[in-house]
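As you look at this complex, bear in mind that one protein chain is not there, while each of the others sits in place.
Let's look at chain A:
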Amino acid sequence: MLAEFGHFALLLIVATGLGQAVLCSPFWLRVPVHASLQGNPVLLTDAGTITTNGSTGGLPLNSRAHLIMPFGILAMAIIAQAALLHSFIISDFSLPIVAEVSHSSTPLLFRIGAAFTPDGGAMVLWLLMLSLVNVLLTLQLFGPAKSPYAQEDDGTLFKNAMSIMGLLIAVLGVATLIDADPFLRIPVAPLDGRGMNPQSQDILRVLREPFLYVGLAGLAVIHALTLSGLIFKKFDRRIAETLRFWTIASWLSLGAAIAINAYRSYSQQAWGNWWYWDTAENSLLLPWLLTTALLHCRAVLEKTETLKGWTAFLGLSALAVGWFGVYLTRSDLFGSLSETLNKPHDSVALLIGFCVVFAGSYYLFWRRGEELGEPRSFELVSRESSMFINSVMLALIAAVVLIGTIYPLVLRWFDGENITVGGPFYVEVLVPVVVPLLFLMGFAPTLRWRQDEMWLIGRRMKLAAILSVIIILFVSIRFIELSPAPLIGIGLAGWILTASLSDLWARLWRQPDHGESKYRNLQLLGPRYLSMTLAHIGLAIMLAGGAASSIWEEQVVVSARAGQSIQAGPYNLQYEGVALLAGENYATRQATFILYRHALPVTELFPEIRYYPIRGVETREAGIWHGRDGDLHVSVGDRADDGGRIVSVRFLPMMTWVWAGMIMMLIGGTFSILTRIVLRFQKNGVSTS
């Protein structure tokens, strides 16, 4: 019965979303928008009626009634999500969605996790996250710690953004109901479900989903604010400042989703590598790339009010590629991606909604884009231009990834040919873009706004340049047979690292003003600079780790017998044999290895082959040790012909750096957000007291 409540709540989300769209929109309420567009002040009387140079119209815009809508939507979304989770927890197989991806033997944690994997469940989660950010946006704009800009023009622009949010929620709600209604029942319930996809029965895989959909929901806010700015031709500093939180939040959660996904691929022997260029990964990467580009352009917009058109384009496109990515992984266009075994239809409504929303968005961009105006210009050598070039390169990378993702599909439609685009394609095409991008990344943060001089840059970067040349020379002399690509990677990582650190150093030790201590320099750096530096250094570390592990990787595949020891790098693994154990809903052949480093025992590793009888599928879990000089990755396979067990051991030097770098980037983003929130509330406290 609860599922029916959930169903009804889903319908109400659509209705309330439309309500928010109508109530918050000045267009629907026939407020004299044109007057406000022409720059005439919209006056507000105490009684709540609007006077615009004598003309009146519409409902009172200062009425707070519409601000209740987001909370209503959130309540409905929580009910829908709770109803769905309840159905999964009690294994209500009269819901086909439960029967398809769950089973009575699935452990509770994964019954909950399974609720997010099928299309309908993922949509409900997306809607929940959308309604959550919708409420946060309302609080940001009109809440107690509201943005100081929200009162200008009676907040018309921001209310309009909320209207667009309402519309997006309604569109996605309708798409959920049409494509993959999770609350439909079948008359005859099967005795049991088909079980969760064993590949998804993993805590990391389950954790990825909330991050992904929070990120996508944040992109929806960015889209709404951008579009609203375009509508009112006011894409200016106040939009940029409002966007700041949302850009970083989306960047952070999409980044977290990517990191989790990478680690998951890595710890599953079937994949082994941490990046695979498959559609699911690319559709995470695409919005992240554009959000990264937006992150930089937004700062330029806030600081100098330039790059308006380009920033607006990125703001719209980040959600576009995010949504499109969801559609691509969802619609099963590539075969076996989807979680569900038997699909009645593609996500047609999701596609049509996508087309309608973005046809409208890009049409508006076309009509309004050239009217945004660029009041100021900047020189070719300046912080602005470096940020612009950087974001263009990121967009180019995104374009390559997008083409690589859909090209096989389009080819299949037109030629009937089946091809796959794999790693080599991306590496070949992306290297010419990524190398200059990373080079730029080294010195761009030191550039001055508006105008800078080449010779000044040269002077500032002298030390970093020398150091990175030394690194390249050292590595190439020490390891002569090195191929150029990873060497370039290591060199660039060294360049970014030394450049970031020398800039930090210069800023810390510059001469402070009279009467101030050197400690003042640290304060002057500010959270923005620190989080940026942290993220850049994180990327450099990740790059170095990725390049180094690809060069110096050692792999040993042997047919091992109990007691045998296997050498890999500085490690020595002793194989102890395989035990047959029972997992909660699987049987596992768990191998035991004792790991020695220079003859001293370090730890025990337990790679597994799990067999899930419900789906009759085997999965493999690797045993991983993160040592200080690299990862040891061991996985077991079937029995070999000679009676031994096939064991694959990989020693990946500096692989730990990849994970550490990812975590540093995420910490940088988190730091930025936290300081932002703290500052906002502090500022607000000061202004009200």
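Basically, a contact is a pair of C-beta atoms (placed from the backbone, for glycine too) under 8 Å apart; a residue touches a chain by one contact, two chains touch by 3 or more; residues count from 1.
Simple rule for what comes next: contacts and distances are computed from a predicted model.
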| item | value |
| --- | --- |
| Which of "Glutamate-binding protein", "Pyruvate dehydrogenase", "Thiol:disulfide oxidoreductase DsbE" or "Sugar ABC transporter permease" matches, in UniProt, the chain that is not displayed | "Thiol:disulfide oxidoreductase DsbE" |
| Selected from A:90, A:109, A:380 or A:410 as touching the chain missing from the view | A:410 |
| Touching residue (missing chain; options A:90, A:109, A:203 or A:359) | A:359 |
| Sole contact to the chain not displayed, among A:274, A:313, A:378 or A:575 | A:313 |
| Residue among A:159, A:194, A:208 or A:633 that touches the chain left out of view | A:194 |
| Options A:351, A:397 or A:573, residue touching the unrepresented chain | A:351 |
| For chain A, residues in touch with the removed chain | 186-188, 190-191, 194, 309, 313, 316-317, 320, 331-333, 335, 341-343, 345-346, 348, 351-352, 354-355, 358-359, 362-363, 365-366, 369-370, 406, 410, 413, 615 |
